[in-house]
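Here the complex is missing one protein chain, while the rest keep their positions.
As written, the chain order gives the labels A and B, with residue 1 at the start of each chain.
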Amino acid sequence: MGETGARIAKFLLMRVAVSVPVILGIVFLTFMLIRLGGQDPVAMLAGPMADEAMLSALRAQLQLDQPMLLQFGHYMLRLAQGDLGVSWQGGIPVWGEILHLFPATLELVLLSVGLATLIGVPIGMRAATHPNGWFDQLSRFGSLAGFSMPTYWMGLMAILVFFYILRWAPPPMGRLSIEVVAPTVVTGSILVDCILEGNWQALGSALAHLALPVACFTLLAAAPMIKQSRAILIEIMNSDYVRYARANGFSKTTIRKMALRNAATPLLTFLGSELTSLLAAAALVEYIFSLSGLGQWGLNAILLGDFAVVQGYVLTLALFSVFIFMVIDLIVMLLEPRR
Amino acid sequence: MTPAASPTARHWLAYPLGLARRSPTFVVGLVIVLFFLLLAVFAPLIAPFNPTQSFSYEVLQAPGGRFFLGSDGNGMDVFSRVIYGSRYAFGIAIPAGLIMIGIGMPLGLLAGYKGGWLDEVLLRTLDVLRAFPTIILALAVVAATGQSLVSMVVVIGLLDSPIFARVVRAEVLTLRSSTFVKAAIAVGNPAWRVMFVHILPNAILGATAQLPMRMAWAVRISATLAFIGVGIQAPTPEWGAMIRQGAEYVITGEWWAALFPGLALMTLVLGFNLLGDGLTDLLDPKRRGVGK
Partner (left out) sequence: MMKTFAKAMVLVLGLWAALATQVVAQEKTLVMAMSATPKGFDPDIWVPGQIEAAVNLYEGLTRYGTRAGANGKLEVDPSKIEPHLADSWTVSPDGKTYLFKLKRNVRSPYGNELTAQDIVWTYEKSAVQKRTGQFMRTAARIDKVEAVSKYEVRYTLSDANRIFLGALTLHLPAIFDSVEAKKHATPEDPYATKWLALNTAGFGPYHLQTLQGGQQAVFVVNPNYAFKKPYYTKMIWREVPSPATRVALIRTGQVQYAEQIPFQQLTALRADNSVKVESVPGFGGATVRMNPRYPPFDKVKVRQAVAYATDYAAIGEAVFLGQGTRSRSMLNSPIAGAVNAYKYETDYNKAKQLLAEAGYPNGVDVTLEYSTNWWWEEPLVLQMQASLAKAGIRVTPKRIPSTEMLARRTINVWTVPFLTHLTSSFVPDPSYNMFLTAHCRGSSNVNANCDAAMDKLIDASVVERDQKRWLALLEQAQNLQADSATFVETFLPGTHEVFAACMKGYVWKPHNRLVWKDLSCGS
């Protein structure tokens, strides 16, 4: 036990050490990029009835007239103290809003990725064991179709069909219906908070509101899952290990279980990268369904030049990605003591 | 070296049909891509109207009648715009693909063969890209460098390069430890000769399958950026921009302005993906599946 503990500690330390320059690189890149454009947030802040004097005064106040590296230095200093700055639309602290909005995005992404895995892996498995059959061809076609469909378009069509025409889905107007009492905020995730509080009515409403966006997003996420699990499983089925087992007359189910266990590692790794890329794609889904998550806020901020928010948004995504990779690699490492 | 003519001379059709049997996905993908390519090349001959000509008095006409697929919110013919849209799709995908090869190929080659600091840099960049939401990156860069087609193409090409380089690098690494390369080195070939004559052609083959996938991604992400409102200026007939404008009208029943560009986009991206998938099938025997 002590040895595993030591390995874990060493792994974590190394990981953190390696991640720091990566995160720094991302922060730096974002910082420079958004300032390079022609966006001048000062005008937005000053409002429609401002004059040039007001603009210059604001610019000086926000230190936007200083050289970029100096501005970056200031930002890093504040970041070290845990200050992520404020949104220039109303002076709302970025950190607070992130805590407030991120759970919504997480809900959407985790639910969708979870469902996608539950759907995608069995399909990929079946396709791998019956290769080139009709199921395989169909599932490959289906997954490629999922790759190709623009999510925003699918979301719009889904709203048109399931809400407007069929009236099955609730109005895409937020995470809860208006007449429902919201649960007290503990984690920020409505689903979790409802369960903690036993607020079943709100839970139902929240689930209903999540139905369409999760469905669209799951289709998006399932496509790569199917493709990747099929590829991984085929490779495993072809490996010497499995061939030996088959030669020894193990039953199909046993072989399948063996294959799955071996597939766990690469699948998990893939899941990690999927999660991170989907986290960013969630922004568009949130926009269409008014889910008020982090992505919606971040997207808006990029278009408006609300620098602190953009930086906070990207930093959150980057940190979360690094965290996910670390966790997954840790699990993988623990699962395979041979390495 | 051509083999001697076999006793059973094959019909000229046998080759493509054999291909179809081995990988129907490849053929379907190829057909789709070629179809859109033809549309793009012969657009002026096929499209009934100038795609940016506004018929001010015939805004949002339903399909049928004068406008085969209807007219959009500015009175422009949807059918013509969808056809010309394929020009923009290829106009983005092909240059972006070229940039990707131009940068990614040598990078992957050098990184895989030489290793060392170049390899480290490449891997670290890939790490950063992995953790960085690429669409946000693309959005920020295009917004920063000016809303033009050129900046979009360059950004997409640049973003794709490290990923392509990674694939090339993987191929190179495998090839480097193969017997014939080791033999070539042992015989005394200089490094550059080994790289270009022995490794490169084989690496290209392995990496070719990636190309259509990357191009599919290029088309998709340019449409997404246009949908958000970045990168394409009106009235350019680009599919993402068309979906953006058409989305507003879907709810009040004018579905054609958003549906047709969406279908076109989906089909072309699907075509590229099928092509890439099929190529992988054909070129990599392992992937063709396990025997029963």
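In this text, a residue touches a chain if its C-beta (ideal position, glycine included) is under 8 Å from a C-beta of that chain, and two chains touch if they have at least 3 such contacts.
Bear in mind the structure is a predicted one, so any value in this text is a computation, not a measurement.
Of the options A:T30, A:S205 or A:Q228, the residue whose C-beta touches the omitted chain is A:S205.
Screening A:I92, A:A145 or A:A245 for touch with the missing chain picks out A:I92. Residue in contact with the omitted chain (choice from A:V22, A:L84 or A:L156): A:L156.
Touching residues on chain B toward the chain that is not drawn are 53-54, 56-57, 59-60, 73-75, 143, 147, 229, 233-235, 247-254.
Listed by residue number, the positions of chain A touching the unshown chain are 37-44, 46-55, 87, 89-92, 97, 100-101, 118-119, 122, 156, 159, 163-164, 167-175, 177-179, 201, 204-205, 207-209, 211, 287-290, 292, 296-297, 300, 303-305.
In this section, only the chains that are shown with their structure count from here on.
Chain geometry summary: the mean Cα position of chain A and that of chain B are 25 Å apart. Chain B makes touch with chain A in their complex at residues 24-25, 124, 127-128, 130-137, 139-141, 143-146, 216, 220, 223-224, 227-230, 240, 243, 247, 250-251, 255, 258-259, 262, 265-267, 269-270, 273-274, 277, 286-290, 292.
Of all residues in chain A, those touching chain B in their complex are 21-23, 25-26, 29-30, 33-39, 128-132, 136-137, 140-141, 144-145, 147-150, 152-153, 156-157, 159-160, 164, 231, 234-235, 237-238, 273, 276-277, 279-281, 283-284, 298-299, 302-303, 310, 313-314, 317-318, 321-322, 325.
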